[in-house]
Each structure stands twice: as C-alpha cells, then as structure tokens.
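One protein chain omitted, others in place.
Order as written gives the chain letters A and B; numbering starts at 1 within each chain.
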Amino acid sequence: MNPTVELITKMADDALIIGHRHSEWTGLGPILEEDIAMASMAQDKIGHALALYTLLQEHFAGPDPDTMAFSRKPADFRCCHLVEHPNGDYDFTLMRHFLFDHAEWLRYQMLRQSSFAPMAHFANRISGELKYHILHANTLLQRLARGSEESHARLQAALNDAFPLAMGIFEPGPYEQELAGTGVFAGEEILKNRWFLEVEHRLLSWGFQVPALSDAPAGWGGRKGYHTEFLQPLLDEMAAVIRSQPEASW
Amino acid sequence: MYGGGYVFSDPEHQIPPDDPEKLAEFEARIDRGEKIEPQDWMPYEYRRQLIRLIEQHAHSEIMGALPEGAWITRAPGFKRKLALIAKVQDEVGHAQLLYSAAETLGKSRADMVNDLLSGKSKYSNVFNYPAKTWADVAVIGFLIDAAAIVNQVANSKGSYGPYCRALERICYEESFHLKQGYDAFVALATGTKSQRAMLQDAVNRWYRPIIHFFGPPDQESKHSKQLMRWKVKMASNDDMRNQFLDSYVPKVLELDITFPDPELRKDPQTGRWQFGDPDWAEFYRVINGDGPCNAERLAVRRLAEAQGRWIRQAIMNPQQSVTIPFA
Partner (left out) sequence: MIDDKSGIQWNSEDPRVQRLGTFFADFHPLQQPEEWVTYEVFHQRRRGEQHVHVGSVHAPDPELALVFAKEQFARRQHCSSLWVVPSSQIHISGYENEDMFSTTPDKTYREASGYRLRHKISSYKQAQLHESDR
C-alpha cells in the first residue's frame, strides 16, 4: 500500500467509527444542549471521514466514499480499538472523546505542514472544528471532575478503561519512516509524546490518576486490521439498508 | 414537528375571572396585530393554553427525534447519514427553543419534562407509530414534516412574541427537513421495484396517522373560538388538513405512489378534500396512551433522562432556583 493511503485510511476509519458512535447519542443525550453539541461533533467526524475517503478517491484512484464506508470487510478497516468500543455510559463516551480529540487536534496540527498538499489544506480547513471538539471535552470534563464524588469516580473508571485503548491510536503503521522521510507525517511516536504532555497535565490537575504510557498495550491491532468483536456488528448495522439491495441507489 | 389540533377542553378546570379593563386592553392589542411579550399582562387562560400548546410542541420535537433516530446508525450512504443526524439534531434544537419560549410564561423546563415523563402532557400522536423500514424515514421526512410546516407557518403568525420568534427559526430549518425528506422519498419512488414497494408500504401505514395529524374535525366550541380570537390557534384543523392535502397529494401521486383510501379525492365544487372515515376513535385511543409505541417512547425518554442525571446533578448548584429567560 502507498504510505499516504495507509495514513489517510486509518484516519478516515477512526473518524467514521467514532462519529458513528457519537451519533448513537443523538436524541438521547443527557440534556438538550449537550445532545445538540454531541450531534454536531458526530457530523464533523463523519464529515472528516467523507473528506478523507474523497482524497483517496481523487488522488489515489480509491473507490467512492460510500463503498469505503459501507462495503468493506472489517479486516480492511484500519481504525483503532478505542473508537470501536460501544458507548457504554456517557462517562466512557466523554473520556474517549477527550483522549481521542486531543490526539486528533495534535495530529492535524502536525499535518498542516504535510508535504502532501491536499492533506495540509484539509488540516487547515478543519482546525476550527477540532478546536471546538477539545474545548467541549476540556470544559465538560473539568467540571465533571470536580462535580460530585460519583462523577469523579465514573470518569476515573472510564479513564482506566479508555487509556490503554488510546495507546492504539499511536500504534505504528508499516510506513512510519517513509511518511516521516517524505515529510507527509512526522510519525506516531512524536504524536504520542506530544499527546501525553497535553492530556496528562490536564487529567492530573483535575485530580485523576493517570495510567502510565505503555509501548505494547492491549489496544494495538487495529492498524493492522485486527479488530475488537464490536466492529463487525457496527459495520453490519451501518450497512443494513445498503446491503438489503446492493444494486439500488438511496 | 407538531400538528396543532390537540386542544381539549377540561370543564373541571376553574378559570379565575380576568380584570375586564386589562382584558379589553389586551384584546385591543391583539386586534391591532401587535405581539404579546412575556412581561405583558395576559389573561389566565391565554397563559395556560399557550404553555400547553408550546409545551406539547416541544415534547413532540423531542419524541419526534425517536422514530427517525432509530435509523441514524443504518442510514444508507454518507449523504443520508449526515442529513439524518443533522435533522434529528434540529428536532432536539427545536425542542430546546420551544421549551425556552414556554419558560418565558413561567413554567420551568424541569416541570415540563416531568409532565412529559409522567404521562400527564400530550405530544403529537404521529410519533407513537413505529418507523419499521428506511422508507418510513423518507415518509416522515417528507410528508410529516410537510404537515408540520403547514401548522408551524400558521402558528408563527400568532400573537405570542417568543413563540413566533422560535417558530421563525424552526420554519427555516424545516425547509431543509422537507427538502431532504422529499429527496429521500423521490429516490425510493424512482428506484428499484422493491424500493418502490417498500415506500408504498410505508405510505400505506402512515396515511391514517397523517390524516390524524392535524387533529379531529373542527367543532364550533367556545374554547376554540376564544383561542382563535387571541391568535393562539391560527387556523382550523380542517383548513390546515385541506391545505396540506392540496399541496402534497399531487406530489405523491405523480410518482405513482398511491394512498390507501379509495374515497380520497378533491371535490371540484367546494375545493375541499374528502376522505374515508379515518377512525377518530383510534386518534383518541393513541392520544390517551394506547398507541403502538406510546410505552416505548415514554420508556426511552425516561431512560435517556435517567442516564443523563449524574451529569446534570454533578454540575448543578443545588441552591439555584429556576431562572426565566426574558424573551
């Protein structure tokens, strides 16, 4: 696979799956205002996936975005395990959103300098959206961390669950050196270290115990096409209507 | 999305007499076409009926998010997926706007939500029917939203300022809903044989709830007359139903999709649509809690509220009392 294609595919798959998970809250959120905010972020993420699949189609002769999202087998997906897990309670949703979006924000900041110009352009374009995503996560988490004993305990538990999975975001791909060498993307290791600086001091200041960074965690595998048991049913559900009549257009 | 014909009189309710001088002033203001604002004096019954109307409308939005929401994770293709999330999000947003408008009349959002969850408040019957297939999403997005627009455009010319302002924005967003619904409807109608069959089946199931949507046939009740005079109720149920049928029956028929009612036709003499007996007894059964999905809708709403409770409570100030938005 072309290194840039590999990079874009995993980014798009992450965005699609977490956006899909976020959208599961639409109409069912904890309070109307938050419901609306989460629905916007769901749309943003799915929109990012669409834009990235479109980059693959336009620059690398990839299939059309609907085929990428709705017709591939799980083993063809390159998303990390973190995004595949079911929403559970809102505590896990929020903590995952915080951990994932800080990585997204930093990844796209790095990509603003990418030598692959369409990616740099895209990273610049969505910078404002990502800024909102981390503002939302930071503002809400900070308050819930200091809110009640229950909210603190819930979020600590969610952090303990989500943190090892978040390591999977930075699972090195097969082309780390090529991507860094050609200036497309500086690499997962650099991203991981920057990310840890960003999230650790926040989590500590909110009174959470932060698990240690680990190099061979349970959350790896997604970037190589090995997935949790949650991905297959998610994709089956997502494609249920399309697959009912594959020849039709909707 | 809301059909406004659900005004029920409750004869046991005691209406205290209004100050006749203030009442005359109030009615003169309405007759001059001026809006009423939250800080104005208003008749007891005006306030009570408006709260009920706006609250029912808000409940309908939040309940209306459920049948379509059921298809968010299954929407076919990026375009439909994004549009459906945005649409259901708008419904939640409309509920937010409408609850705010009702709050200006002095009832807190918590009280309104409690009345919904306890089953005391009503919401539009149409959301107590299931969305069984993707075609249901198309029918809701096209025909139910179209019906809602007829009602909401009428209401937006009413007398209460905050409700009109909320409706202005809602109607703007509904035009996107209608368009994306029509788009999905036409895609099925012009699609494969089995897509057409799926759509026809959905139209067959939704026909009666749509006829019910605008409420029971007009009655010359004193109640309804007063609400019309005060511009709380802006058009009669039958007029709105007729206006809807006028605009949208031809749009469905031209796609060779039919309605399951051999008596549905427009009387060329009177310009009024005629239709077979829509079984108003069913309408009353559903509004009183005995529809196919009433139990599920309420249970899901309660579950959603219960799931969000720890978040709301963790960052509340227990000493804080209700504040009333000013406009």
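What we mean here is this: a residue touches a chain if its C-beta (ideal position, glycine included) is under 8 Å from a C-beta of that chain, and two chains touch if they have at least 3 such contacts.
What you are looking at is a predicted structure, and each value in this text was computed from that prediction instead of being measured.
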item: Touching the absent chain when the full complex is considered, from B:I30, B:L84 or B:V113; value: B:V113
item: Contact residue for the chain not shown (choose from B:A197, B:M228 or B:I324); value: B:I324
item: Option from B:P43, B:G77, B:G93 or B:G181 whose C-beta touches the chain left out; value: B:G93
item: Contacts of chain A with the absent chain, listed as residue ranges; value: 24, 28, 31-34, 36-37, 39-40, 86-87, 132, 135-136, 139-140, 143, 237
item: Contacts of chain B with the absent chain, listed as residue ranges; value: 37, 39-40, 66-67, 69-70, 72-74, 93, 96-97, 100, 103, 108-111, 113-114, 117-118, 130-132, 165-166, 173, 293, 296, 299-300, 302-307, 309, 312-313, 315-327
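The rule is short, and it goes like this: only the chains that are shown with their structure count from here on.
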item: Chain centre separation in whole Å, for chain B relative to chain A (CA means); value: 37
item: Chain A contact footprint on chain B (complex, rising order); value: 62, 65-66, 69, 71-78, 80-82, 85-86, 88-89, 91-93, 95-96, 99, 134, 184, 187-188, 191-192, 194-195, 300, 304, 307-315
item: Of all residues in chain A, those that touch chain B in their complex; value: 20, 23-24, 26-36, 39-40, 42-43, 46-47, 49-50, 65-66, 69-70, 89-90, 143-144, 147-148, 150-151, 154, 237-238, 240-242, 245, 247-250
